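One protein chain omitted, others in place.
Which chain is which? They are A, B and C, in the order written, and residues in each are numbered from 1.
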């Protein structure tokens, strides 16, 4: 089952793409997902980032489903 | 000896003029001068105003001389 | 300045600051004439007058004071004299700084100071029949 992960700013540079379909198991938490992402892109481990699920900032306990839109957000720079 | 007194806003309406030369004695204080002004223009007694001597807000104890520029200032309305 | 302060004047002031590349934040305050309801009708405008020499000195003192209190790059203050109709701008305070906090704090401080320390007088014109009331800051 596929989940769409969006990368922004410096994280898109590291992944080399703006979004990517990941195949995940049901019942995955944001914390679990972050571990998988850092395994694939170890360079993201040095970066601060937040995770948004369906356009809301989510903590590690939030569950994601294949319907979720997940985004990796580096520090904000608006203003 | 003459002293120049400036009237602004509603006080100029009451006095009917923007400035007026008064003959005063030496050693007059702002408090004394206010009494004289209110005798001449009793309607000013109902108005709040400040007195500036040489463009500085002055209290009743300040002395005025014939070199002084005295101004009667109604409430400010800038902004 | 005589009469209302135009939006174009504000735009020109902003444009003049674009060469100052150490500025990160501009805080602009505009005072606009409200159509407040009075006993004889609605305010249609304010006729401003001033004790001009003293007002200049007061603006100068506020300027010096604000530069010493806040870390500012630029500061400009403009106030109308004469008639300013309802809906138009009579006060334009423009402060610029490297960072936003100083600009915000200075803007509010300067407007408060102008309201209490500058000898400017205002006649609020009310309704169509020539009535008026003298405005009073509190």
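Points worth noting:
As a convention for this text, a residue touches a chain if its C-beta (ideal position, glycine included) is under 8 Å from a C-beta of that chain, and two chains touch if they have at least 3 such contacts.
Bear in mind that the values here come from a model prediction, so they are computed numbers and not experimental data.
Within the entire complex, contacts from the absent chain reach the displayed chains A, C. Touching the missing chain, out of C:26, C:63 or C:76, is residue C:26. The chain not displayed touches chain C at residues 7-8, 10-12, 14-15, 17-35, 86-89, 96, 98, 100, 103-104, 107-108, 111. Chain A residues in contact with the hidden partner, per the touch definition given at the top, are 6, 8-10, 52, 55, 71, 73-79.
Throughout what follows, only the chains that are shown with their structure count from here on.
Chain centres computed from CA atoms place A at the largest separation from chain C. Centre-to-centre spacing of chain B and chain C amounts to 27 Å, using the average Cα coordinate of each chain. Averaged C-alpha coordinates give centres for chain A and chain B that are 73 Å from one another. Touching two or more other chains at once is no residue of chain C. With touch defined as above, chain A holds no residue shared between interfaces to two or more other chains.
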